[in-house]
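Note that this complex is displayed minus one protein chain, with the remaining chains in position.
Lettered A and B in written order, each chain numbered from 1.
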Amino acid sequence: MAVTRRRSRRVSFGKLAAYFLLSLLAFSILFPVVWIIAQSLMQEWQIYRWPITFLPTPPTLDNYRDLFLSRPDRPPLPILRWLLNSIFVASSVTVLVLTVAALAAYAFARFDFPGSNVLFLFFGASMLIPAQITFIPSFLIIRGLGWVDTYHALIWPPIAGFFGVFFLRQFFQTIPRDFEDAAIIDGCSRLGVFRHVIIPLSTSALVTLGIFTFLGSWNDFVWTLIVLNSNEMRTLTVGLTIFNGEYWSEQGIIMAGAVFTSLPVVILFLFLQKRISESMLLAGMGGR
Amino acid sequence: MRPQAKRIHSLNAYHRKYSFWLALLMLASLLLAGCAPAAAPAPAGEATEDSAAAAPAEPTVQSEEMGTGSIVLNMWDGIGASDGEILTQLLNQCVEANPDITVKRQIMTWDVYFDKLAAAIVAGSGGPDLFILWHSVMPQYAKSGFLHPIGQIMFDEGMLPKDDYSPALLDALTIDGQIWTVPFDNYGVGVYVNLDLLEKAGIDPNQPPQNAEQWLEYARMLTLDKNGNHPNDAGFDPDNVEQWGWAVDWPRATVQPALFQWGGDIISRDDDPRALINSPESVAATQFFVDAIQKEHVAPKPAGANFNELFANNKIAMWPMGSWMYNFMNQQEGMHIAMWPYPPLGPERGATLMWSHTFGVAKSVEGEKLDAAKRIIKCLSDNSALWTEKAGMPTARLSLRAGLADKVWTLPVFDKQFQAEGVTEFASTRFSEIMGAVEPAWSAALNGDQPVQEALDQAAERINKALGR
Partner (left out) sequence: MQTQTQIAIPAKLTVSRSAQRKLRRRTVLTAYAFVLPYLLAFLLFQLLPFLTGIALSFSEWELLEGTRKFVGLQNFIEIFGDALFWQSFVNSFYFAVLTMTGNALVALMAALALKTVLRGQTVFRIVLYLPVILSISVVGIVWGRVISNDGLLNFYISQLGIPPISFLGNAALVIPSLSFVTVWWGFGFPMLIFLAALYAIPDSLYEAARLDGAGSWALFRFVTLPLLRYALLLVVVTQFISHMQVFGQPYILTQGGPGYASYPLIMYIYQSAWRYYHMGYAAAMAALLGIFMLFVVLIQLRVLGERVEF
């Protein structure tokens, strides 16, 4: 009896500490974020007021209006266009990366072909190369392909990233072979097996990788900036960052822009977040 | 996204190409997958719908495209915020006057702008036709063969009156006997003063300080800690200053003029330039600022400070800064602000710093496009009075400044000091690298992280290495 009581008290203490820690972390994450959202609803003069105020009094949507509509002194930003560009580029990258990485990952997970280990390590080592060393040569290649200021420059190069192959291979290895053997006996080709057995069983891993890829493309700045020239071609992240530079004196609009750029990915994340932890667990990212 | 689908016919070429490739890819992956019809759709297929829906995007607005003419000029510059809007307004006037021309303007921060210019040069295409360069970086591009000597061409053809420009400025734009760009404005550094704070301290704004001693005296009178003590008072608390007499903002603008006043400079101005930033004169000038911050406590440590915010909250009394703050000042409702010339601090001479935004035209521009670029430059230059009036940036056309003194409150001070003792910033083929070495050195010294001599010696070493390449 004594033992159980002591243990249950300790458990509840542990729980208490856990809740305390989590609340502290959640608070320190949400507080600045909420404050920025509040600031985006403030008039310009209120943002800079000292002592700092937290509540917009009264709240105003002026900053958001200025983000979308023209003002007497400035034409409107092509912000919807930027948004669509971002969606287009990020989705295309996601589709391509998923397709190509899944195919390669399957080969590494299931075939013991000559050179597979060497090749895998070789690909893996590429993760250690700083992007800066390949930045200039990559740009030259993009130029050689005539892709400067086109979306090709944003869509194709990310395929070469190795993380997706690695991540999916880890996941595919956890899928029992029996399913595939059965399908092969049913007369499926290798691609058929991949398509009808592996892929359906891996949706959560694919969704996870999809989210990472989408986020990476959505938030990419330097490369996008260098390869795109036209204003109407820009992605939301680049468009708004450049806008921030131009309008450094108008903090309210910058805050509104930050909130607006983050909104689509936050929504996407909220819809798909369950898949992320699920697949992390299944892929044995932490296992072994 | 649905309504967008109706606009499929208006797909632009790029989007159509991508959609085609993606569709092909999807189709291929479906066809290749052998055996029984699919039960579960591949995730790839789901995602395509997104991209297909995104593809029929139509530009809602081409925000910075001006005019409808058939000759299209791509223009790049780094002039943003309210100043950028005034330039847009000017450009609109100019395409109206030249209806055969369309100007596609791209505004970027200067940082981004120079990176992209480099990329465009590597690419050999995709760069701007017409662009704005500071006079100080112009030699980098002139030497690389990236520019037409458009200044020379337009002066020779009589499109612009050469004698309407300050000879010193044109001199700064001349390399190998050619004037490479056309100056738009000629702006520089003065001191913005908060009249309310001056009044409280009993300082007459019509009596700007005449020497370093007086400047420091004013700064002390205007610096207050939270108990109302001044820096020389007993019990002054330098950690809790409520109001600063002076602010050493961006050192490139506010320390550099003092180098001239002490007889120093960043690099020598001769055929074989070498670093002067660690010369005894330059060190002494920099030391004056370091002492003001670290010993006299009349100015805040610059790193991490937001001077705009401090000034707007009445926490800075005397703020040496550039012409471009004009609209910021005008936006501060309820504040009373005046302009003083950059103070005579050094032993050698009075001086302030000047720059110029200049127009460059890419070498690749030819024929009717070149002609169009020239007409736009001429128009912008002829109408640059508006730039002065609305942005507070003194036009490079001296004759146009005349009528503006009553309209632009900063102009009389700038005009007078520029002509009497303005010094144009050095220009160099290694400008970015030199400034990249000097600015951190100043920052470390002003912040008290490194002794002045040591910081500037290191900068000088880097500069000489760059110049020696």
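Methods note: contacts are C-beta pairs under 8 Å (C-beta built on N, C-alpha and C of every residue); 3 or more make two chains touch, one makes a residue touch a chain.
All values reported here derive from a predicted model rather than from experimental measurement.
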{"item": "Where the missing chain makes contact, among the chains that are shown", "value": "A, B"}
{"item": "Chain not shown: contacting residue from A:Q43, A:T60, A:T134 or A:S230", "value": "A:T134"}
{"item": "Listed residues A:L67, A:I87 or A:A104, member touching the removed chain", "value": "A:A104"}
{"item": "Residues belonging to subunit A that touch the chain removed from view", "value": "10, 14-15, 17-19, 21-22, 25-26, 28-30, 32-33, 35-36, 39, 50-52, 99-101, 103-104, 106-114, 116-117, 119, 123, 125-138, 140-141, 156-157, 159-160, 162, 165, 177, 180-181, 184-185, 190, 194, 215, 218-219, 221-222, 237, 240-241, 244, 254-255, 258, 261-262, 265-266, 269-270, 273-274, 276-277, 280-281, 283-288"}
{"item": "Contact set of subunit B toward the excluded chain (per top definition)", "value": "114-115, 118-119, 121-122, 140-141, 143-146, 239-240, 301-306, 309-310, 429-430, 432-433, 436, 440-441, 443-445, 447, 449-450, 455, 458, 462, 466, 469"}
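The working rule: only the chains that are shown with their structure count from here on.
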{"item": "For subunit A paired with subunit B, centre-to-centre distance based on mean C-alpha positions, whole Å", "value": "34"}
{"item": "Subunit B-touching residues of subunit A, taken from the complex the two chains share", "value": "48, 50, 73-81, 84-85, 87-88, 91-92, 94-96, 98-99, 136, 139-140, 143, 148-152, 155, 183, 186-189, 191-192, 194-196, 199-200, 203, 206-207, 210, 225-227, 229-232, 242, 245-250"}
{"item": "Complex contact set, residues of subunit B against subunit A", "value": "4, 14-15, 18, 22, 25-26, 29, 32-36, 38-40, 42-44, 47-48, 50-51, 54-55, 57-64, 74, 80-82, 84-85, 88, 104, 106-109, 111-112, 115-116, 119-120, 122-127, 308-309, 312-313, 328, 331"}
